[in-house]
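One structure, as structure tokens, below. Some questions next.
Only a single protein chain was left out; the remaining protein chains are all shown in position.
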Amino acid sequence: MAKAQLMDFDEALEMFEPVMGFEVHVELNTKTKMFSPAANPAALENHGAAPNTLVAPVDMGLPGAMPVVNEEAIRSSISLGLALGCSIAPSSRFARKNYFYPDLGKNYQISQFDEPIAFEGSVEIELSDGTIIQLPIERAHMEEDAGKLTHMGGSTGRIQGAEYSLVDYNRAGVPLVEIVTKPIYGGEHRSPEIAKAYVSTIRDIVRSLGISEARMELGNLRCDANVSLRPRGAEKLGTRTETKNVNSMRSVERAVKYEIQRQAAILASGGTITQETRHWHEDTGTTSPGRPKSDADDYRYFPEPDLLPVAPSIELIDSLRAALPEPPVARRRRLKIAWDFTDLDFQSVVNGGVLAEVEATIDAGASPAAARKWWTGEITRIANAENREPSELVSPSHIAQLQELIDEGTLNDKLARQVLEGLIAGEGTPQEIVDARGLAVVSDDGPLIAAIDEALQSQPDVLAKIRDGKVQAAGAVIGAVMKAMRGQADAARVRELVLERAAG
Amino acid sequence: MSDLIKLSAAELAGKLAAGEVSSVEATTAHLERIRAVDGEIHAFLHVNEAALEAAADIDRRRAAGEKLGPVAGVPLAIKDVLVTTDMPSTSGSRILEGYMSPFDATVVANARAAGLIPLGKTNMDEFAMGSSTEHSAYGPTHNPWHLDRVPGGSGGGSAAAVAAFEAPLALGSDTGGSIRQPAHMTGTVGVKPTYGGVSRYGAIALASSLDQVGPVTRTVLDAGLLHDVIAGHDVRDSTSLVEAWPSFADAAREGARGDVLKGLRVGVVRELPEAGFQPGVASSFRNALNKLEQLGAEIVEVSAPHFEHGVAAYYLILPAEASSNLAKFDSVRFGMRVDVPGGTVEDVMAATRDAGFGDEVKRRIILGTYALSAGYYDAYYGSAQKVRTLIQQDFDAAFSSVDVIATPTAPTTAFRLGEQLEDPLQMYLNDVATIPANLAGIPGISIPSGLAEEDGLPVGIQFLAPAREDARLYRVGAAMEAALVAEWGGPLWDRAPVLGGAR
């Protein structure tokens, strides 16, 4: 496929006004699925289940099976709707969205169509310079996820050229809330950043509600980004594209920017935009055309006859409202004060997308300064190098445990970085890695003294200098000892002992 | 033929409880009867190899002093629309040939728990689409009253099995009359319960908002006994009603005493005039009404102005819901798969569904797809759902002045095999009197009212009651039955022709 022409971003913004819209699918982490009592693979405890082990008859569309709504999923959806500032419908209902696809056991998706559970809200997001803006929410509705296809043969993993596909229905029926924004105007140069901040805010909200694991890399949070351009001064909206399944916050930002540049180049050269879905390619940072909209997109929605209206009581809504956590922007304000961070330090946490991780690490016992240092430092460095999200690499509780090992003197900074590598490699808890790799600082003076004595003996001139009071000469001996101990010694203690032994 | 097969389920249950007969004996008698006559009738698609083991188990438990339910040990035929773990479940379709369900339908589980002995699975129109059982992919069922005639449908297999003494009890499903219309055509009793009164879990869905599972028997009391087994709330069916039901068998026993008819107000629907029915059907109905009047009932004309739109609404709602319910038959997880060399999965699905579905199923899926498609929904499916509201309002108004409504169950007696096969619209009219109950969710019963003079074939009278008043139908039905049997000097089936040689 020919590489798409791109217009310079600033130039594109001079000629066109970008309009965005987002559909974010949130996988709820209820214990069971939306319509069946099968264990929910989007709940932490069920990650990595073998194929087709978490399926009830209704998830596979077996003859005679019927759906029954999970009450907890209703509660989670109402909470999310309220957190998005939405009104909760006094009565909403499910519909069938009919289309054939092998990952859809019944060949219809049970979703909410004309009567969503939550509608008309707005969400406050904060940009990197601290600017706060409101984004309009059109609706949030409940639905079920589809199964998973693996394409085999041909260019592996791609649908094109695959010889056959394998279907696993574990994910079929996972509870989803789909959050749909209204068109977002006025984003201008900041559109890509707004996109990223929006998804990050949704992630913060669902995490603070505890209703989703919200791990984008696992597909718990999936973003479809709609982008259209209209010439400056034009009333009419341009034709939009829908970039599907953008699965990291960085990618959302990049995909929006890419689509603005791509569409601008086409429009400026007199071309037209095709209304289509597009696929985001993480590796190349580009989108490619997918399925065009066609008249086969006739989903023949009708009210799901096997399910009944959802009519939450005022009391239920009020009690869920009372239990809402504070909104992300307010929470940031509070945390900045609680942690006593400078503006700069706090922005580095927020902009690094690691606020939740830092908070969780502090909650797990680390000091604010140490938590910030880990997440904005070493972990972010590795994440950037590997083109992944910091949160994917390691858990906050492990970082807190790692820091504790440093604080109690078991590890020095250098060893701690090795333990971090082990954590990222999934080798276990920090203590397990220390034990398995034999990384602990040698705290027993015996081996240290032996190594020091040997170093002093082999460097009599240095010994003489130290005895002459030239204490800085000790550095050479300390270095040799640390090397002999393969780094597993506390440098400060070695220094103390060197001076002691040299003194005789 | 063994006398055991001529017993009603209630009589057989009495003998089982008294230890006069064992379940193995009763089950053996019915299996032998199936062997003897089902070649002619073709009521069964599958006969349960393990029936005698289940019967022996009941006998053992009874001998051990276990307290068993009132119908324990009585054989039961099961419409193939209901999924079973130990027998194939095909819903009369080639696309599900050999399909083994990993779970039992709730009603089947209830039946097993009650000690009923599953004899096998009965024939039906493919996916319950039809009124003659000729649309079964496995060949038609023949009416025991006249082998050249249809037994009605879609549950012709269950009705014929009961009429031919192959089973004392059968389960059916009724979406637009599939229990009641075959009862009418075979001289048996069929009940469509209030929507939600019996679990639909494990009934292969045709039209979810219309389908109800119910009993198919030879007597009203037997229907009540089976209804008592299958009624009740099921957490697996969201539309299932939570209320506790009274005993329908008790209601039937109470009704059989007859005094329930004194002062009973029976509505007849002005919009279902006699002219719409075969003369012998109309006169049988008139005779039944006269009998009711003689016994103290008052016949009151009621108006149901929207009934005339019932068939139209039904033939939009049913295909629409069916087109969605039948989408699951796609060759991926179960059922038939047609090989399409070099074809994509889309090609395989489309070829499988073309080969696996019969003409009537395809016709209705295409119609339903049309009724739901963008631009037509409001005019068709949406309008049809409004007609339901209007019909429900008609019933509400009628039931404010009468206790039950009576109609002939169907316009004609059993027609000849093949007679209506090429004319779907004519076939659809068979359900004109039964459809309104499904649209409104109310219960209905069909019991034999006699034989049509012109052809000597059975005719049924249908009673309808307000939603949740199923027990009222058992009281009235049993009273009507007792009066008619007394008039005839014995049950209607005494006049049925002999099958399979000696009887």
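Note that the chains take the letters A and B in the order they are written out, and that residue 1 is the start of every chain.
Convention: contacts are C-beta pairs under 8 Å (C-beta built on N, C-alpha and C of every residue); 3 or more make two chains touch, one makes a residue touch a chain.
Here is the rule we use: contacts and distances are computed from a predicted model.
A.B. asks: Name the absent chain by its UniProt protein name; which of "Spore germination protein", "Cation:proton antiporter", "SoxAX cytochrome complex subunit A" or "Aspartyl/glutamyl-tRNA(Asn/Gln) amidotransferase subunit C" is it?
C.D. replies: The record for the missing subunit names the protein "Aspartyl/glutamyl-tRNA(Asn/Gln) amidotransferase subunit C".
A.B. asks: Decide which residue listed in B:Gly258, B:Gly382, B:Gly456 or B:Pro491 touches the omitted chain of the complex.
C.D. replies: Going through B:Gly258, B:Gly382, B:Gly456 or B:Pro491 one by one, B:Gly382 is the residue touching the chain not shown.
A.B. asks: Using the document's definition of touch, tell me which of A:Lys31, A:His281 or A:Lys470 contacts the absent chain.
C.D. replies: The one listed residue touching the chain not shown is A:Lys31.
A.B. asks: Of A:Gly21, A:Gly81 or A:Pro102, which sits in contact with the chain we cannot see?
C.D. replies: Considering the complete complex, A:Pro102 is the one touching the chain left out.
A.B. asks: Using the touch definition up top, pick the residue from B:Met87, B:Ala137 or B:Leu439 that touches the left-out chain.
C.D. replies: Checking each option in B:Met87, B:Ala137 or B:Leu439, the one touching the absent chain turns out to be B:Leu439.
A.B. asks: Looking beyond the chains shown, say which of A:Gly85, A:Gly290 or A:Gly428 touches the absent one.
C.D. replies: A:Gly290
A.B. asks: So which bits of chain B touch the chain we can't see?
C.D. replies: Chain B touches the missing chain through residues 99-100, 102, 194-196, 209-210, 235, 238-239, 241, 306, 309, 312-313, 315-316, 323, 327, 330-337, 340, 343-351, 353-354, 357, 362-363, 365-367, 369-370, 373, 378-380, 382-390, 392, 424-425, 438-442, 467.
A.B. asks: Mind pulling the chain A residues that touch the left-out chain?
C.D. replies: These residues touch the chain not displayed: 30-32, 36-39, 50-57, 60, 68-74, 91, 93, 99-103, 107, 146, 149-151, 159, 162-169, 277, 290-291, 295-300, 303, 305, 307-312.
Here is the rule we use: only the chains that are shown with their structure count from here on.
A.B. asks: In the complex of these two chains, what residues of chain A are touching chain B?
C.D. replies: Checking each residue of chain A against chain B gives 57, 60-69, 96, 98, 100, 102, 105-108, 165, 167, 169, 298, 300-302, 305-308.
A.B. asks: Quick one: in the complex, what on chain B touches chain A?
C.D. replies: That would be residues 82-83, 89, 91, 96, 99, 101-103, 105, 200-205, 207-209, 235-239, 320-321, 323-324, 327-328, 330, 332-334, 345-346, 349, 369, 372-374, 377, 381 of chain B.
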